[in-house]
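Let's look at subunit A:
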Amino acid sequence: MFRTISRFLAIIWSSPAGRISLSIFCLCVAIATLGPLVAPYGPTERIYDEAGKLVRLSPPTWKHWLGTTLLGRDVMSQMLWGARPALTIGVLTALGTVLIGVNVGLLAGYLGGRVDSILMRITDIFLGLPFLPFIIVLLSLTGQNIWTIIFAMMIVMWRSTARIVRAEVLSLRERQFIAAARTTGASDFDIIYKEIAPNIMPFALVGVTFALAWAIITEASIGFLGFGDPNVVSWGSIIYDAYASQMMYRAPWWVVPPGIAIMVLVTSVYFIGRAYEEVVNPRIKQAG
Partner candidate 1 sequence: MRQFLIKRIWHALLTLFVMVSVMFFMFRMLPGDPTATVISPALYPKAQEALKAQFGLDRPLHEQYFIYLRNLLVFDFGISFHTLRPVAGEIGNRLINTLVLILPSMVVAYAIGAFAGAMVAWKRGSKVEGFLVLLATALQSTPVFWLGMLAILFFSIRLDMFPVGHIVSPGKFPEANLQMYLSLDFLHHLALPFMVNVAYQFCFPFLLMRSTMLSTIGEDYIELARMKGVPENRILYHHAMRNSMLPLATTLPMILGWAVAGSVVIETVFSWPGLGLLMVEAVGRSDYPVVQAAFLLIAVLTVGGTLLADLMYGILDPRITYK
Partner candidate 2 sequence: MDKTHQFTPALSIKDLDVDYNAGEHPVAALREINLDLFKGDRIGLVGESGCGKSTLLKAIMGVLPKNARTPNGQILLDKTDLLTTDGETRRKARWARISMITQSALNALNPVHKIGAQIEEAILSHKDIPKEKARERAKELFDLVGVSSERLDDYPHQFSGGMRQRAVIAMALALEPEIVLADEPTTALDVIVQDQIFDRLYSLQAEQGFSIVLVTHDLALVVESCERIVVMYAGMIVETGNTKSITRTPLHPYTAGLRYAIPDLTLDHDPISIPGAPPDLSQPFQGCRFAPRCPMAIDACWQDMPSLEPVGQAEGERLVRCHRANEMNDFRDRLSQQDFWFSETKTNE
């Protein structure tokens, strides 16, 4: 596990695109961790000038680098606060997604037969599920907070990892060392989790990066559609606020920064995933 991850980092660092992307990603992680500490204002704090007037829709100034919102909030501070939920939700979803996907793939691929066809049928059904609409319906029924959002995304996202992992397990299953383990009488559980799973790790890591990219965008989209956690300011919800206020077209400083932040972050995640994938598995193509 530790070795796979250090190899992961080494591979990414070895290509220029990977190096830049990893740096950007680390920067975003730094903002997510430290942002709230250095932000000049709270994310929902309303700002008044000396005369006691609300500072509405102020364009960027020295005091407010990225201007203010309709409700007199500092966009710069919101950006610094908003990285944390975007990344936390993204990372947790990606990990959960891959955890489900890898296990389904392992079981289906290794056990084969009945179990395999049932699990794959289920996967196919999930593949046919309209992604965002389903999440929205689910959220409208369960209520909206960080956990339900993560849960809803996980439920629909594990499907691609499951397929990729299964295909790989199918080819691993026939290899020498697995057959050897079987003849020595190792239990299925041991074979799956001690012999096969370590070989799946690279695929799992590729899965994590792509799922992360997807999750960040999806979280933003959920926020934009008005189904985000109302108590949390994230990059997606900043765009939603601007959109809902109907003032965004008069205040580009309000909408542009969060979009760029998401774009840069997700782009770097994609490049990280691809740099790694190219080395560990030239066969599978970038499939989202």
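Behind the choice of candidates: all candidates are chains of the complex that A comes from, given by their letters.
Worth a mention:
By our rule, contacts are C-beta pairs under 8 Å (C-beta built on N, C-alpha and C of every residue); 3 or more make two chains touch, one makes a residue touch a chain; residues count from 1.
In this text, all values refer to a predicted model and were calculated from it rather than measured experimentally.
When you check 1 or 2 against subunit A in this complex, the one that touches it is 1. On subunit A, the positions that touch candidate 1 within their shared complex are 121, 124-125, 127-134, 136-138, 140-141, 213, 217, 220-221, 224-227, 236, 239, 243, 248-249, 252, 255-256, 258-259, 262-267, 269-271, 285-288.
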